[in-house]
Each structure stands twice: as structure tokens, then as C-alpha cells.
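All protein chains but one are shown in place.
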Amino acid sequence: MNLPSPTLFLQLALCAYGFGVVASLLAMRWEKFANGIGFGSATVAAVFGIGAALTGLTSGPGNGGESFALWPSLIPYLQLTVKLDPLGAFFVLIVSVLALALSIYSFGYVRGFYGRKNVGVLAAFYNALLLATTLVFTASNAFFFLIAWEIMALTAYCLVSFEHEKPEARNAGVLYFIMSHVGTGCLILGFLLLFQAAGGQAPGDYGFETFRTLGDKLSPGRRDAAFLLFLFGFGIKAGIVPLHIWLPVAHPVAPSNISALLSGVLIKTGIYGLTRVLFDFMGTPPNWWGVTVLTIGTISAVLGVLYALMEHDLKRLLAYHSIENIGIILMGLGAALMFLHTHHPVLATLALIAGLYHTMNHAIFKALLFLGAGAVLHATHTRNMEEMGGLIKRMPTTAFCFLVGAVAISALPPLNGFVSEWLTYQALLQGFGTTDSLVRLMFPLSGAMLALTGALAAACFVKAFGITFLAQPRSDHAAQAHEVAPTMLAGMGLLTAACIFLGLFPTLFLKLFNPLTVQLLGQPLPGFLSEADGWVLGNTQEMGGTVSTLGIALMGICLLPVPLVLWLFFGRQTKVRIGPTWDCGLKGLTPQMEYTATGFSKPIRMIFKALFLPRREVQREYDYSPYFAKNLHFESHIEEAFVTRLYRPLNRGILRFSRRMRGLQAGSIQAYLIYIFITLLLLLMFAL
Amino acid sequence: MMFSVLAILLQTALLLALAPLVSGCIKNWKAKLQNRRGPRVWQPYFDLAKFLRKDMVISEHASWIFRVVPYVLFISTLLAGLMVPMVSVSAPLSLFGGALAFVGLLALGRFFLALGGLDPASAFGGMGSSREMTIAAVAEPALMLAIFTVAIAAHKSTNLSQMLIAAQGPTWKLLNPAHVLAFAALFIVLLAETGRIPIDNPATHLELTMIHEAMILEYSGRYLALVEWSASVKQLVLMALLANIFFPIGIATDSSAASLGLSLGWFLAKLLALAGAVVLVETTNAKLRLFRVPDLLSAAFILATLALLSTFLFQ
Amino acid sequence: MNSSESELASQLITLLAAGMLVIQLLMVVQRMLLTSIRLFALQSLMLAGIAAIVAFFHDNAIHVYWVAGLTLIGKVFFLPWLLNRLVRRIQIDQEIAPLLNSTASMLLCGGFTLLGYIVARPFTSLERLGNNTLAIAITLLLTGFFLMFNRRKAITQVLALLTVENGVMLSAVALTSYGMPLVVELGIFFDVMVAVMVLGILVYRIRETFSSMDVSKLSQLKG
Partner (left out) sequence: MMLLIPILLAPAAAGLFCLLARSRPAMALANMLAFAVTVGLGVMLLRKVIEPPYVVTEFEEFFRADSLSAWMVLLISVVSLGTSLYAGQYFRRDLAAGVVTAGRVKEFFVLTPLFATGMFLVVLANNLGVMWFALEATALSSVLLVALYNRKTSLEAAWKYVILGSLGLALALFGTVFTYAAAVNKDSAMPSFNWSHLMSVAGQLDPRMIKLAFVFVLVGYGTKAGLAPMHTWLPDAHSEAPSPTSAMLSGVSLKVALYALLRFHILTTACLGSSFSRTMLLVFGLGSMCLAAPFILVQTNLKRLLAYSSLEHVGLICVGIGLNSPVTIFGALLHMGYHALTKPVLFFAAGNIHQSCHTLQMRLIGPGIAKLLPVTAVCMGLAAVAATGLPPFGLFFSEMTVLNGGFAAGHTFVSTVVLVALLAAFCGILYQLTRILLGVPKIARTNAVAPSAGAPAMVLMLAALLVFSIWLPEPLLEVMKRAAGIIGGK
């Protein structure tokens, strides 16, 4: 079969996104039309994008697509070249799959904005964000990469602040953009260091091709500095602890389709960047790089999930889980770096694939969960879980999709989260033997922390799903909720299917990684990754662990008759009666008696008290005895220690310094004359 | 192919048949140690049969989740059980997953059970779910670290059968400090996972102390049967795991009837010994306050860490 | 031009330049505005004298007469008259409380003279006319500067600015022996005239709006 070349697909996708931007801006007076054309062209573009990525990844190594210039160069060093190489194609696949589902979902979702906000503008930003993100993944020149990166940050800011009537959206936007920009500053410096090392003379010295040849030729100091800058810069975007504080603030306030995009794709650009620079450009890494990345990953994972548990704002909870999952991804990447250092390319392949597979998986299930949260928000007009409940009966399809996402993100078999975490565990386990230094302890300890993370995530999603969807509605909003529009369900359904597919058929999907690992590590996929006719996932060594999610699922279905047989055998005559829940003899349960989200996470809050530093305020009103309270007011706050101990003092310090500086401009012309005078005197004395 | 289907069927039957017996033994022995007569060893079988025949009352607030939970729990526990080698070195489903899938499947069951606890809108259920998930979370690192330790000794394979083979090895490895420590850690985890004293009291229905029982408070009839059965199967497979990996004596390495029979005998003996240990612990300890449980489990984590350290410190 | 003529011219110029410096120092301690204006006129007159001497003693410097004439008309007559009128119209004639008292001011100005000398020292060989005229020019600049930030009355600041301007003209004549091209001189002259007029307008408006001419009250714009 003669498929069109990936390049053509890519060009079509870019054009379609571009068209979407322009068309929805032009159509912004007619909101229905703008909705249709804006998200319609994004849908089309997404399909093209998937085509580009799949053809790019399957057309064999070294044949990913040729480089083409998007626009002629204007100024020195700027080459607007685009090339779809395997790594880029993989990330394009992520963004395109998500874009497809999100665009379909958005048709229905943005109807909620009709008459309130300008849908055309939203669609235009949405398309622009996707365009910029696609370009970030395909740019083959660092200068161009930075341009796409900044446009991406800018459009993301606009989308975060889209509902700017809410103060929290404005503040979140500012915080996001400032941190993102600081990160970009680091990236600029990092790339400039590479550029300088490349000579900085030839026009192509910003090209990825040139950077690729640098590798081990870089001096150690420069390499380490660049590593730290990149880690910081991309880390901010990815939301690693302690650079994550913008993430739980910014992601929830955006419209939910956008939140899904932010959490699903945008933070992955940080992962893309790290993979690109660390595996593609910088040669054999020193040991401490891998150790640092692995440590950061572990800390991010654990802290991310712990903070997530403390949230009862559904979207904030999901945002914190993004931090956790970024941590898990970084565990894979960090392990891969350490293996590269000790020259275990096969293991490095395993670890890298684990990280990247989790990247894909997280994109899918996090987007799914955000879409679910969006549907809930759409139906109940609140993000506070304490006001939800009982939605499973009112929004059954949404509930099902959310449940699938919850199982997937909790890394439970047989869904996709389990598969990638399984690969990560395997990589960590294998890592123990790669070195004799004490560093090897890192691997199992990280594994243990990953286990803690997984279990806490499960706890968190029991809470998220249970409190949101199960039991009685806790507010009128929740009681009056309705199932959302079919397009929204279709969007969620698509991602649900993707979760299941990626969970059950990992071996099919992993084949796509072959050109990628060849490109980055010069190592084809280890054969053991796909044993037994391709349905069982192995690791890199013979007799190592294996897993088959498909087998587990099929076996589960085969076992289903067992309880049914028992039932038929013993209890054919039994009846089922619907009755009230046991209420200890009271007059019936009210929603107030249900367990709350805050209550649910209380044990964990107590266990990790030293970390959360919770503050509680209790006000008791009573008539005659404190034991018979009339009214009880209870508040519990948790503020992140990073915010209170690091960012706030830093911010305050900078502002205090700036205010002091303002004293220089105090309004007195005499003082100003003296400045000039002193400048002149100094110059006369020293410059001559 | 035929053989493996047979193996699956046999092991499933073994799991289902043996699990209530182990629970019954523990209950009975515990009573004996406390100078009570206690229920008969076979009592759990009668209980299950009774539950299956009873009508069900389902909460008006419950959704389909409530009805699905028993099945998911039951099947995931059975699947986990099929991955553990019991009488034969090769577990029927060892290709489909090793230690990690085992842990994952148990977690899947727990996840749904916790949802089932929340579904009927009862405060008890929520409380039980919350505590169950918390304790599981705190137990998980110790469990994983212990598994890592054993897996490292087994050429870094997470396949339970491989671990077993490696443990059989030329010498019995329990004398290895790494194994001793890992066993201790896993034993604590076993107590936590199966809801035994000092972490949870399986016999209590006192509202404020129960964990597992609180979650399943609303279940009745055949659903309760499935849930109870799953609990005992889970207990069985965890004990089997401990027994076989740390005491790999007499396990059949081929599939002849004689060796399988011998192996079954050994297996029963080991199980009962382990059950005895559990009973001893349960009788000699009081239940811990909820917020002391993490201390115990972090002790398990430290034991596991020491086990890990000793894999290369003492070699 | 023979050497004795040149010597004479040089001495005259040095004398007049020194006179300019002395007047400058007097202005630093002078508080009466009208007196200050008169002192400035005198200083300008000396500058005009220097220009005239240059024009007289040098063959190819006829256009310096223009400079002398313009200075005479502009800075000796017109500007002092303008400023006088302004002072009378706004009815403020005394400087109050400069930042530094007169003793300190004098000491500081002595320091500036020294500094001017130090700065100009490497260039003494370049001077075409007089001795240390460049040093005096720079000193005029520095003291003019000092005058500007030591005083609070807008008019004084204008005067100080004009003395700096005088310093520039002095250095132009002293360093080149024939001043700058005529078009430049004319341009500078007209600029100075316009500048003073603009300043006058502003002073007048400030006086109207603030009912004061104290520039230290102009301190609302901060940060």
C-alpha cells in the first residue's frame, strides 16, 4: 500500500490548524459557526497528525520524513525547519490523538460558553496551541523550537486566563506564564551554550543536526551547566517538584477541554525536551545526571500524589496527579540515563520506553479524567467534590469513562497505567545489577516509592470517584445534574477506548518505538519485549518477568462463570430487595452523614502531618455545656511548604528589593543632577 | 495447552476449596488459645453456603458499582491466586504476570471493594474504605521492596515461579539474612493485607475500629459470600506466597501425580504452620490504634530495606 | 601674528578666563537673584571679550567677531534683561537655604577647580590660547553643575545652566583658537536663546501653578 509520506501528512495537519486559527477568528461573531469550523478543522488536523505520526513511526528507521522549511529565514541563525523524526513523531502521535478526542468533546463542551464568552477566540487559541505544540515536537532548529515554545506558552496563558472574569484565573495565568518564562530563559541559555559550543558562526549552528554532533565533545563544565539549565527549564514546564507550584493552580482554572490539553500534552513538552536534549544531544551522561533525574522523579511522584490526596477540588486533584505522573515518567528517563552511563544500552532502551510509554498513557488517561471532570463541572457547576455525589445515576456514561480513567491512572491491571508502571518497575529492578556503587540502592528504593505512589493514587481515585459519583448527592446541583452532550461522551469514549487498547495490546504499540530507540540509543527494541506471539510483554532478559494484560483480561472473563455457577447452584430462589442503608436506627440517612472527601483523606493527612503542616480552625458554639455544641465550624487548610517556605519569601524579597530601588527615583531634581554629576566625575576619574 | 487448562482448573478449585478451611483453622485455633471452644474448622463453608442461599438487601443509594464489586473482587483475587505457585513450581498463569501483576490484581480488588464501601452512602463504608486504602498504601512500599529483594536474588525476575526456583537453589536460602529480613517484612505486610490483629480485627463489628468489616457492612446474601470468599482466598494466596518462596520445600517440579500429591501435603503443612504463626501473633497482641499502624508498617519497610542492603553487604 | 602679540593675547585671555571663574565662584555664594543675573552678564561680557581678542589677534578668525557680537547681544544684554523681567514679574528675588552653606560650597568649588585642573592637565599642550583655559572651562562646568543642584530656585538653575554654556564657549575658543564653524555657532546661539525663553515660560507657569519657584517642591513624580 502506498501511503502518503509523513511529511505531507504533517504539512496538511499544520495547514489545518493554521486554517482553524484564522477561520475561527474570522467567524467569531457567529459562535455556532465558529465552534463548528474551529473545532472541526482541529479534528481534521488531528487526523492528519495521527497519520503523520503513524506513517513516520512505521516507515522504518531513518525514513521518518524529510526536513522542510516552513518559511524562509529572515535573520541570522534562524532556520524555520521542520522534520518529523521518530521521537518527534511519537509526541506528535500523543498530541494528535488527544487533539482528536478533545476536539470532538469540545463541540459539545463549548456550547456552555454561548452568549457568555467568545467561542471563536477560544477555538482560535485552541488551534494555535495545538499548532505550536506540534511545531515544538517537529522543529529541527533550536531557535525555531524556542519560537514555537514561546507561542505555545503564550497561547496556553491566554487559555488559562480565558475565563478572566474569575480572579483565580488571572492569577493562575500570571503565575503560570512567569514560571514558564523563567523556564524558557533557562532553555535559551542552555541552547545558547550548545550553540556557542557549535561555534556560533555557521547559519546552521542552531540546528539539531549540529547539536547531535556535539555530544561528548562538549567540555564537562559546559555540559553540566547545560544539563542543569535544561533540567530547570524543561522541568518547570513538566511540573517537577519543587518547580511545580504553577501547575495545580493553572490547570484547573482553564476550561476543561483545555485543562485536558494542558495536563495531557503541554507538560509533556517538558518530557519531550528533556528526552531530546539528554538522549539526542548531550552524549554519554555522567552518573549524577541520572541520579538527579531519578531522585527528582521519585520526589515528584510521591509528593504529587500526597498533595493530590489533600485536594477536594476535582480538577486540582487531577492537576496534582499530573505532577505525580511526570515523576513516574522521569523515573524511567533517569534510570535510562544511569544505564547509558554504565553502558547498558538494552536496559536504557527498556527504561526509556517505560518512561515514554507512560508519557503516552498519562496523556490519554489524564485527558480522559479531565474531560470527565469537565463533564461533571458542566453538569454541576462546581469543582468542589464535597458538593457532588450520586452522579453515577445521573451521568452513567461519564461515570463509566471516569472509572476507566481512574483504574488506569491507579496503575491497576489490565489497563494502560499498569503496563507502563510495570515496565518502569522492571527497569528499576534490572538497574540494581548495573553498578557496584551504593548508587544502586536508588533503584529499589525508587521502586518502593513508586509502589507507595501507586497505592496512594489508588486511594486518591477511590476518593475522587467515590465521593464524586457514588452515594447520595450532597447538593442540589449534583441532584439536578444531567448527562452531557453526545459529542462530549464521544470524546471521552474515544479516550476510554484508547486506555483499554493501550492496556490490552501493549506489544502492538511498543513496536512503534523501534525507530525511536534506534534513533536515540542506536539500539533496536529488545526481542523479549514481545514474547509468545506478541501477546505477552517481557523485559529485556530471558526468564525475566512477563506480563500479559490481555491474558489477564481474557482469563478474568473465563473465570466469570465461577461465581455464576455458584449462584445458579445454590441460590436460584433468592430474591433481591432494595432497602435503605443501615442507619443505626436513626430516621434515615441524609447526605450530611456521608463520608466526605476531607474525611476520606484524613488518615493520610495525619500520617504525613509533618509534611502537610495542616492548620485547623474549630469554632464551637454552645449554649450551656461545651459537650452539647449547637454549631460547629471546622476549617482545615493545607498550604504547600514550597509555597510558604520558598516561593513566597522569594517573591517578597524581590519585591522588597524593588521597592527599595524605587527610592532612587524620589522626585528630587537635585538628586537627579547629582546622579549625572557623579557619573561624569567617575567617568572622568576612571575611564580616562 | 490442555494441561495448562487443567492446571488452571485444578488450582482454581484448590484455591476455592482450601481458602475457607484456612480461615476456619485460624478462627478455631485462636479460640482454642483463648480458652474458648470456637467455631468448627468447617464453619466458613457453612457460612458461605448459607450466604449464597439468602435473599439480598441492596441499598437504595447503591449503583451498579455495588453489584459489580463482588465479581471484580472475586475474579481478581482468583487471578492473583493463579499466578502463585502452590503445589507445582510453575504457576498456571505465571506467563501472564508475576509478582507485580499479583500485587496489581490484589490492588484492583481492593480498589473496587473500597468503591463498594462508599457506594451505599453509609458513613461506615466510607470510613472503612478510607482506612483500607490508607493502610494498603503504607504497606505497599515494604511489600514492593521485599519483592525486589527476593527478585534480585532470583536473577531479577519478577516471575513468581522463577523466584521459587531460585529460592530452591542448591541451598536453602532462608538462612540468608536477606531472606530472613524480607520474610519478616512480608509477614507484617501479610497481617496488614489480610486485616489481622494488630492492624485490623476481623472479628469485630465495633463501628469505630473496624476496617474491612466496615466496607462490607452493606453486603448481604451471595454478594457477601463472594466478598468473604475473596477475602479468604486472598489470605490463602498471600500465605502460599510466603510459604513457598521462603520455605521452598517439597514443591513439585514435574507434573506427575505422585510428586504433586507429596507437594500438596507439604503445602498444607506449611500453610497450617503459617496459620499457626498468625494465630500466635493475633492472640499475643492487641489491636493497634489506627495511627500507630504506620509505625508498624514503616518497621516492615525498614526490615525490607535492611534485607535489600544485606543482599550485597553480606555477600 | 607674531609671538609677542600672541603672548599678549594669551595673557589677556587667561586673565579674562580667570575672571570668569571668579565670577562663577561669586555666584555660588550669592543669594540675591538680581545680583546673580548681573554677575552672569559680567561673566558673559568677559567671554565676549575673549572672543573679541581671539578675533582680533587671529588672521583667519574673522567670524569669531560674530561670536563676540552675538554673545554680547544675547548673553550680556538680552538674556539678563529677560531674566530680570521674569524675576520682577514673579516677585521672588532671594534664594533661601541652599543645600550646602556658603563655606562648604566654596570649599567644594575649590575642590572642583582642582579637579578641573587635573582633568585638563593632559591637554594643556593642546590649548591654543591662554593657560589653563580648558581647566577653567571644565571648572565652570563642574561648579555650574554644583550650582544647579545646590540651589532650589528655578531661576538659579537656569543661570547655572547658562554658566555651563559659557564654559563650553570658552573651551571652544580656547581649544581651537577660532571657535567653531559659524553655522554651528549661530545654531548654538539661537538654541540658547530659545532655551532660555522656553525655560522662562516654564518658570512663569510653575510660578503660576505652584505659587512658588522652589524646584524642591517639584517632587510629586516618584518611582
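Letters are used for the chains, namely A, B and C, taken in the order the chains are written, and counting of residues starts over at 1 for each.
One rule holds in what follows: a contact is a pair of C-beta atoms (placed from the backbone, for glycine too) under 8 Å apart; a residue touches a chain by one contact, two chains touch by 3 or more.
A quick note: this is a predicted structure, and the numbers were derived from the prediction, not measured.
Student: If I'm reading the header right, one chain is hidden. Which shown chains does it touch across the whole complex?
Tutor: Displayed chains contacted by the hidden chain, ordered by label: A, C.
Student: One chain is left out of this view; which of C:40, C:57 or C:145 touches it in the full complex?
Tutor: C:145
Student: Pick from A:36, A:185, A:524 or A:580: which residue touches the chain that isn't shown?
Tutor: A:185
Student: What does the interface between subunit A and the hidden chain look like in terms of residue numbers?
Tutor: That gives, for subunit A, the contact residues 71, 74-78, 143, 146-147, 150-151, 154, 161, 164-165, 167, 170, 173-174, 177-178, 181-182, 185, 188-189, 192-193, 195-196, 199-201, 205-206, 654-655, 657-659, 661-662, 664-665, 669, 671-673, 675-676, 679-680, 683-684, 687-688.
Student: Could you please point out the subunit C residues that touch the chain left off the display?
Tutor: 60, 119, 122-123, 126, 137, 141, 145, 148, 154, 157, 161, 164-165, 167-168, 171-172, 175-178, 180-181, 183-184, 187-188, 190-191, 194-195, 198-199, 201-202, 205-206, 209-210, 215, 218-221, 223
Here, only the chains that are shown with their structure count from here on.
Student: For the chain pairs A-C and A-B, which is connected through the larger number of C-beta pairs in contact?
Tutor: A-B
Student: Could you tell me the distance, in whole angstrom, between the mean C-alpha positions of subunit B and subunit C?
Tutor: Centres of subunit B and subunit C (C-alpha means) sit 100 Å apart.
Student: What whole-Å value do you get for the distance between subunit A and subunit B if each is reduced to the mean of its CA atoms?
Tutor: Their C-alpha centroids are separated by 35 Å.
Student: Just curious, how far off is subunit C from subunit A if you go by their C-alpha centres, in Å?
Tutor: For subunit A versus subunit C, the centre distance works out to 70 Å.
Student: In their shared complex, at which residues does subunit C touch subunit A?
Tutor: Those residues of subunit C that touch subunit A are 99, 115, 119, 122, 142, 145-146, 148-150, 152, 215-216, 218-223.
Student: Using the touch definition from the top, list the residues of subunit A that touch subunit C in their complex.
Tutor: 662, 665-671, 673-674, 676-677, 680-681, 684, 688
Student: Can you tell me which positions in subunit A touch subunit B when the two form their complex?
Tutor: Going by the criterion above, the answer is residues 389-390, 392-393, 399, 403, 407, 410-413, 418, 422, 425-426, 428-430, 432-433, 440-441, 444-445, 447-452, 454-456, 458-459, 461-463, 465-467, 469-472, 532, 536, 541, 543-548, 551-552, 555-556, 559-560, 562-563, 566-567, 569-571, 574-583, 589, 591, 593-596, 599-604, 606-607.
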